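What you see is the complex with one protein chain gone and the rest in place.
The block that comes next holds chain A.
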């Protein structure tokens, strides 16, 4: 059956299967109660992971060694500065959003400047930059606990057509990324640079422009996630980005994007983001302690990576 073959040949299908599996496991325990609530929560929390995951995916697509470790710091900085600017005043949501985007653009430019001008490996460059972003966030956040403006908080926690607004934002960004990757010249450039940087450069592709744009995009995505996350959770906190460093890389790999670069997978990032949330709620609902939960999460991630690699070698 060609349809089945087509579906099975998509690498993103596995992350969705895994997410559905985790969903079923929770439902088996609750005998089907709370299905819509769980799906709603998964979409809300998964959206943040998906947004930062999309950015990380673009960077990883650039090829081996490319990864952004400054995502958590950028999220925190964007959330902190945006909330500080808005100062809980109503009707300042647009202003705050602009500040967040500005932080993202500056952070991305700083990262790329270190990579390009100082020839630093991206891991070290984004790591060093993240220390500086963190300091700025600590300095500007001192003892402040500013609530987001009411309208913005309502938007971040609210829903439209039964879907969480943050999930709709994430969906919009995903469609944008998908169109850019699959239907534009820039997307082709990005994939070409990821597959073979030297060949891409010799073919006349402005690879440094592509890399700069990608590093700025990941920082802007992190800022958007940070902006909505701080509005969603009633204020910015210095550790709010922490868990997204691991999450952003994990969802990219589980979603079927090649860690060797040159191949992106947008739907997979969503499947993996939902899966990451659902696994935690599954382990939670089975009443496991924090330690066991972490251990199983790690084992599952490694298991999926091994499964994906054996599939790759067979194909």
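The criterion applied here is as follows: contacts are C-beta pairs under 8 Å (C-beta built on N, C-alpha and C of every residue); 3 or more make two chains touch, one makes a residue touch a chain; residues count from 1.
As a convention for this text, contacts and distances are computed from a predicted model.
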| item | value |
| --- | --- |
| Chain left out of the displayed complex - its UniProt protein name, from "Cytochrome c oxidase cbb3-type subunit 2", "Iron ABC transporter", "Acyl-CoA dehydrogenase" or "Ribose transport system permease protein RbsC" | "Ribose transport system permease protein RbsC" |
| Contact partner of the left-out chain, one of A:128, A:163 or A:263 | A:128 |
| Identified contact with the non-displayed chain, of A:18, A:38 or A:67 | A:67 |
| Interface with the unshown chain - residue positions in chain A | 65, 67, 69, 114, 118-121, 123-124, 127-132, 134-136, 138-139, 142, 246, 249-250, 253, 259-260, 289-299, 301-302, 305-306, 309-310, 313 |
